[in-house]
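All protein chains of the complex are present and in place, except for one that has been dropped.
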Amino acid sequence: MTQVESQEWDVVVVGAGGAGLRAAIEARERGLRTAVICKSLFGKAHTVMAEGGIAASMGNANAGDNWQVHFRDTLRGGKFLNQWRMAELHAKEAPERVWELETWGALFDRTADGRISQRNFGGHEYPRLAHVGDRTGLELIRTLQQKVVSLQQEDFRETGDYESRIKVFQECTVTQLLKDGAGEDARIAGAFCYERESGRFFVLRAPSVVLATGGIGKSFKVTSNSWEYTGDGHALALLAGASLINMEFVQFHPTGMVWPPSVKGILVTESVRGDGGVLRNSEGRRFMFDYVPAVFKEQYAETEAEADGWYDDPESNRRPPELLPRDEVARAINSEVKAGRGSPHGGVFLDVSTRMPAEVIKRRLPSMHHQFMELADVDITAEPMEVGPTCHYVMGGVDVESDTAAAVGVPGLFAAGEVAGGMHGSNRLGGNSLSDLLVFGRRAGRYAAEHAERLSGAARPEVSEEAVERAAAEALRPFDGGADEGDEQPENPYTLHQELQKSMNDLVGIIRREEEMEQALERLAELRRRSARLGVEGHRQFNPGWHLALDLRNMLLVSECVARAAVNRTESRGGHTRDDHPQMDREWRRANLVCTLGETARQADPAAGRIALRRREMPPIRRDLLELFEKEELAKYLTDEELSG
Amino acid sequence: MTTATESESSTGYDAHFRVWRGDVEGGGLEDFTVRVHEGEVVLDIIHRLQATQAPDLAVRWNCKAGKCGSCSAEVNGRPRLLCMTRMSVFERDETITVTPLRAFPIVRDLVTDVSFNYTKAREVPAFVPPQELAPGEYRMQQEDVSRSQEFRKCIECFLCQDTCHVVRDHEENKGAFAGPRFLMRVAELDMHPLDAAEEEGLDRRTTAQDEHGLGYCNITKCCTEVCPEGIHITDNALIPLKERAADRKYDPVVWLGNKIRRRKG
Partner (left out) sequence: MATGTEPPPSPGGVRNATRAAIAEPHLRKDRWWLAPGATAFGLLAFVVYSSWRALSGADYYAAPYVSPFYSPCLAESCQTMKTGPNWALFGEWWPFSPAVIILLFPLGFRLTCYYYRKAYYRGFWASPPACAVAEPHRKYTGETRFPLILQNLHRYFFYAALLVAVVLSWDTVLGFRNSAYEWGHMGVGTLVFLVNIALIWAYTLSCHSCRHIVGGRLRHFSQHPVRYRLWGWVGKLNGRHMQLAWASLLSVALADFYVYLLAVGAFTDPQLF
C-alpha cells in the first residue's frame, strides 16, 4: 500500500481557476516544469461563475481613472483593513494583466473607439470593469486555459510531448502538503494527491507549491459557491504550519436566487444593478435609500430622480444606493426581510423589467435572462426577480507576504486568489476578484518559480516516506467507518455536511451574536467528534461519498477559524456584522486575527478545538498612500494616534 | 425509500427513475423511486439518490447553474445538462431514464472519459498575436468581435461532441474529426479580427478541412439542437467555415488570385 507513485516537478499549483492558471503560466514561461492539479475538469473552475467583470483602471470609459482612484475605492470597500501593499500592487498592475489577456486571445466588449469597454460596479468610482456581457469569468478561464494549451503546443513542437513542461492533473485532489521535516524551518517538498476517477494515490514532489484553491462557501447552506469550495487550500496551509488571517470576514453577496429551493443561493450578478436594476420591497419602495451609512452619505443619491440621472450623467448626479458595497446591500436586504417586507419566498425584488426595454436586457444580461428562464421559469424582461443574500466569498485566507504571495512561515508555500488573505480587507468590491486572481496569480507563479530555481539539484527538499504513509492512511480512514471507535454506527458524510452547513448558516451567518457563535463552536466540536467515525460505502473509484468525507476535514477546520475569529472581533466591519457590537471600532482597524493550528497536545482532544487565535497589529499605511484620502475621511477609520503619527 | 425530512415534503411526489450504473466491465439501468419537490432539476434528484440510496453513485457536476458544463448526461435519450433539466418538463408518472454520454468511454455510472475533447483542443493552433501590437494597443470594433464572442460563450459541456453522429456512431472517425466544438474554435480564430495566423503561414481555412475533418460534418444540426448556450454552431460557425474553405479550395477566381499574388509576393 505504501508503494505510491511519485513524480518530480518544479512548481505544483493546486487549483486551476484564474489564479492557479495564471500562476502556472508564469512559472512555465519562466522555464520551470509546472504541474497544475484540480478537482474538476480543466476549464470548469469556479472562476466561470464570475459575471460582472475585471476591475482595472485602464481609463477607457472615464479618462479620470487611474490606479490611485482604484486603490482608494478598494480601501474604502475593505474598510481600511486591507493589506495596503497588496491593494497598491493590485491597483497598479491590474490594467497590464487585462491587456495581456488580449494578446492571448480574449475578446472583451468594446468601446466605440475600439478599446476595452468598462462598466460600472458597486463601490467603484468610475466605470472600471472590463467585461464580456455577463460571462466575464468564463472568458477569463477560457483565455487562460487556451494559453496553457498554446504553451503545451510550443512544448510539443520542441519536445514531442505536450505535457513535458506544463501538465494539468484534472479531477485530482490534494489531501496533504508534504514537507522535508517536522521542525519550524521545514520546507515544502511536495503534495499528496489522489485521482478522483480511480482513487489512486500519487505524490507530486516539488520545492514550490502554489495554493489557488478558492474559497470556503460550501460550509454554508445558502451559497453561490460550487462543491469544490470546501476550503481545501485554507486547511492545507493550516496543516502545513501556515496561518490564516481575517477569517471572520465572509462576504454575503446581496443578490442570490431564493427560489426555487434547489437553486437557492445561485448568483444574480451585480451588473444587474450596475446597468439600472433596482431593489424594491413588498411595498414597492426602493428601500436602499433608507440604508446609506454615514461614511457614504456624500457619494450616494438621496432621491430616485438623482439616482436615475446618474446612469446617463454621472458627472452631475450621485450614484444610486443600490450600488453601495456588497456588505451594505446584503444587510439592508436582510433587515427588510426581517421587518416583514420581503417577497413571497423570503427575499426582495430586483427589477430590470420596468427599467429597460426587453431587447436591451437580453443583450446586456444574456446569461441572467437565460438563468432565470431555465431555472426559475421567470422572464426577467417581464417580471422582477426575487433575490436574497448568499454566501459568496471569503476575504480571509492564507497569511502571505504582499509582494511575493509567499505564505508566512512555510518556505516554498505560496497562495493567490481567494485562498490568500488580506488584499480585500473586510469586504471585497465586485470586480476586484478577477483582477486579484491575475495580479497575484502571476506574482505567486513568479516567486514560486524563483524559489524552485534556488532549490534545484541537490538542494531540493525531500519528501519523507513516513509523511506519505501517514497521508495515505488518513485518506483511507473513511473506508474503515471509524472501526476503532467501538460499536457506534458510522457517520454519513452527507448528513454531517448538511448539519455543518446549517450550523454555519444559522449561527455564523450574515448577522452574528456572541451566544450563537459560542453555540456554533460547540456544534463544531460535536461534528468534529462525529467526523472521526465517518464511514463510506463502495470502493475508491469515483466515489463521491468518500470525496466528501475527505473534504469535511477541511470544512470543519475552516469553519472553526471563521467562528473563532468572529466571536473574537467585537465590532462590525465589512463582511462581519455583530448584532451585539453594531459599531465599527477604529481600534479594531489595525488588528488582524491570525488562526493557526493549535498545540499538538490539544489535537488529541476533539472537544478542545483545533485552532489557536491571536491578535496581530497591521503595519501602518504608507504615508503617500494615506495622502490619497481627505483627512476627514481618514478620521472615520483611523485612530487619532495613527493620524498624527 | 427514505422520505425526505425537508419541510417542503408535502408538496413533493415520488418519481420513478432509471439510472445507468456500471463501468467499462458492464452495467445496466437500475430502478429508483425518489422524492421530488417543486422547482427541482434532474441533478437535484441524482443528488438525493446519492444522499439517501446510492452514496457511491458517480456523477460529475460543479456550478449547478448551467455555466460550467460539467453535468452533461443523457436524459430520456437526449443529451442534456442535468442541472438545466427541470423536473417540471416531465409527467409525474413518467419514468425518467438517465444515462452517461454515449459517445465517450465510460468511467463509472454517469461519468465518462471526455479526454477526446482535450486531445482535440490541443490540435487547434492557438491564437497568434499580431507582432506589431503591444499589450494595450489592441483596437477592435464591437461588430468585428461579436461573431467570435458568440462562440466563446461555449461552456465546453461537450454535448455537441456527444450528439454528433460522426463520432457517436463511428468510433473510427475520432482520429480525423475534431467535432463541432473544435471546428467552432477554428471558426472563432479565423473570424478573430487580429489573429495573425496567416502572417505566420498558417491557413486556418484549409486546415479546417485537411486537419480537423470539416468535410465529415454533414450539417445535420444536432450540435445546434443540443447546445445549452443556444450558440448557432451550424449556421454561424460550421457553414461559414465550409464556405471559407470553399473560398480557398473550390473558387477558381480566388484560387487564381492567390496564385498571382503569391508569385508577386
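For clarity, chains are labelled A and B in written order, and residue numbers in each chain start from 1.
Here is the rule we go by: contacts are C-beta pairs under 8 Å (C-beta built on N, C-alpha and C of every residue); 3 or more make two chains touch, one makes a residue touch a chain.
Since we're looking at a predicted model, the values are computed, not measured.
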(request) Could you tell me which of A:F80, A:F169 or A:F414 touches the chain that is not displayed? (result) A:F169
(request) Using the definition of touch stated at the top, determine which of B:R48, B:K153 or B:K174 touches the missing chain. (result) B:K174
(request) With the full complex in mind, choose from B:T11, B:T33, B:S88 or B:Q141 the residue touching the hidden chain. (result) B:Q141
(request) Touching the hidden chain in the full complex, which residues of chain B are there? Just list them. (result) 20, 22, 24, 26-29, 74, 76-79, 97, 99-100, 102-106, 112-113, 115-116, 118-119, 122, 141, 143-144, 162-163, 165-166, 168-175, 191, 193, 213, 215-222, 225-226, 235, 239-240, 242-247, 249-251
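Methods note: only the chains that are shown with their structure count from here on.
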(message) Taking the touch rule as given, give the residues of chain A at its contact with chain B in the complex, in rising order.
(response) 40-44, 46, 48-49, 58, 95-96, 99-100, 102-105, 107, 109-110, 113-115, 117, 132-133, 135, 138-139, 142, 146-147, 149-150, 152-153, 156, 162, 197, 226-228, 259-263, 266-267, 367, 370-371, 374-377, 492-495, 536-539, 541-546
(message) List the residues on chain B that touch chain A in their complex, please.
(response) 8, 23, 37-41, 44, 50-51, 55-70, 84, 86, 88, 107-109, 111, 114, 118, 121-122, 125-127, 129, 133, 135-136, 138-142, 145, 148-149, 152-156, 189, 192, 195, 229-230
